[in-house]
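Here is chain A:
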Amino acid sequence: MTHLLYGIFIDPFVQMGTAPDLLVQTLWEGLVSGVLYALIALGFVLIFKASGVFNFAQGIMVVFSALTLVGLNENGMPAYLALALTIAVMLVLAFAVERVILRPLVNQPDIILFMATFGLTYFLIGLGELIFGGDPKVMISDQLQLPSGSYRIPIFGGYLQMQKIDVAAAIIASLMVAALAVLFNRTRIGRALRAVADSHKAALSVGISLEQIWVIVWFAAGVVALATGIMWGARSNVSFALEIIALKALPVLILGGFTSIPGAIIGGMIIGVGEKIGEFYWGPLLGSGIESWFAYVIALVFLLFRPQGLFGERIIERL
Partner candidate 1 sequence: MLYREVGQYKTSYGADQALFPILQDRIGITVILLLAFVGVPLTASSFTLDSILIPVLVLSLAATGLNLLTGFTGLLSLGTGGFMGVGAFACYKLTTFFPNVNIIVLILCSGFFAAAVGTVFGLPSLRIKGFYLAVATLAAQFFLSWCFIRIPWLYNYNVSASIEVPTKTLFGVPVTGPTASPVTRYLIVLSIVALLTLVAANLVRGRIGRTWMAVRDMDLAAELIGIRLYQTKLLAFAVSSFYCGVAGAMMVFLWLGNAESESFNINQSFLILFMVIIGGLGSLLGSFLGAALIWGLPIVLRAAPAFFGLSIQSATAEQASFVIVGALIIFFLIVEPHGLARLWQIGKQKLRVWPFPY
Partner candidate 2 sequence: MQEASTDTFPRLLLKQAGTRPDRPAIREKDLGIWQTWTWAQVAEEVRSLACGLAAQGFRRGDRLGIVGDNRPRLYWSMMAAQCLGGVPVPLYQDAVAGEMAFVLQDAEIEFAVAEDQEQVDKLLEVLPQWPRLRHIYFDDPRGLRHYLQTELMSLDNLQAIGRDFAGRNPEFLPQEIDKVQASDVAVILYTSGTTGHPKGVSQTHSAMIHTARVLVAFDGIAEGDDLLCYLPMAWVGDFLYSYAQVHVAGFCLNCPESPDTVMTDLREIGPTYFFAPPRIYENILTQVMIRIEDAGWTKRRMFHAFMGVAKRVGMKILEGRRAPALDRLLYRLGETLVYGPLKNVLGLSRIRVAYTGGEAIGPDLFDFYRSIGINLKQLYGMTETCVTVCMQPSGDVKLDTVGPPMPGVEVRIAGSGEVLVRSPGVMKEYYNRPDATREAVDAEGFFHTGDAGYFDADGHLKIIDRAKDVGRLADGTLFAPKYLENKLKFFPYIREAVCFGDRRDKVCAFVNIDMAAVGNWAEKRNLPYSGYADLAGKAEVRELVRECVEKVNRDLAQDATLGNSQIRRFLVLHKELDADDGELTRTRKVRRRFIGEKYESLVHALYSAEARCHVETQMRFEDGRTGTVSADLEVVDAKTFDVAAARKAA
């Protein structure tokens, strides 16, 4: 018993203190996977904000886009052309979704739309495998001139190992967020998007039809998904296993709130770091693999204190 308590409350912190370099390393890795969670969460937020749809398919879109990219390249298409084409595919997908799912189901209860995105998930999985086969693929990092190798930075008498690809990921992520921020706050579309988030009528008044907006956000989400896919693919490889990892974005959403972009980013970081630390310092105690749920528990605990999430505005219930 005492041993357990020691294991939980003392030992980990002792370790942190004695081997700070490991701590930093863990933090870094946490941050990196956090960035990727954040990107997926970003896709959710975009769509949820603009169309109120809880897009379960976001995870699959990540995989699907990556698959397409690699698949096209495998069939002898130059990397950048493949990239362009994949983006086009995501655009087509956005149109298709708007036409086939959103339009017929407009003003159905959220749960129905949620279910529909499930259908989409199944559909994309099946389609992806039909076209490119089920077996894992290797991301075409070098064709896309993604950096490889790593930096080694000495700290606290130890070393901090940083994969260049991770650094790149971090950078690209921040660029993308910046871009979206601009899109949202500086452009007419952005205003429309934010208007939709409040009320659909408002959006129309800005002079952009709901349909257009939906297409735009789904496309944006698609592009984000593609980026995520590339990054992720570059670190591990491209397969539908990613789908489960995509679910990690959900606790991020809880932390960050379903409608807040900064929330998604910060949430992503917290979750990423939190679970890495948890795994590294507390994991052995509980038998490893706690990654799979630790994030959720963090989120859950958090929820009990702030139901509206990190940046979500407080809800006053009226009658």
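What we mean here is this: contacts are C-beta pairs under 8 Å (C-beta built on N, C-alpha and C of every residue); 3 or more make two chains touch, one makes a residue touch a chain; residues count from 1.
Basis for inclusion: all candidates are chains of the complex that A comes from, given by their letters.
Keep in mind that what you see is a predicted model, and the values were worked out from it rather than measured.
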Any idea which of 1 or 2 touches chain A in this complex? 1
Per the touch rule above, chain A residues touching candidate 1 in the complex are 54, 100-101, 104-105, 108-112, 114-116, 118-127, 129-130, 134, 244, 247, 250-251, 253-254, 258, 286-287, 289-290, 292-293, 296-297, 299-300, 303-304, 307, 309, 317, 319
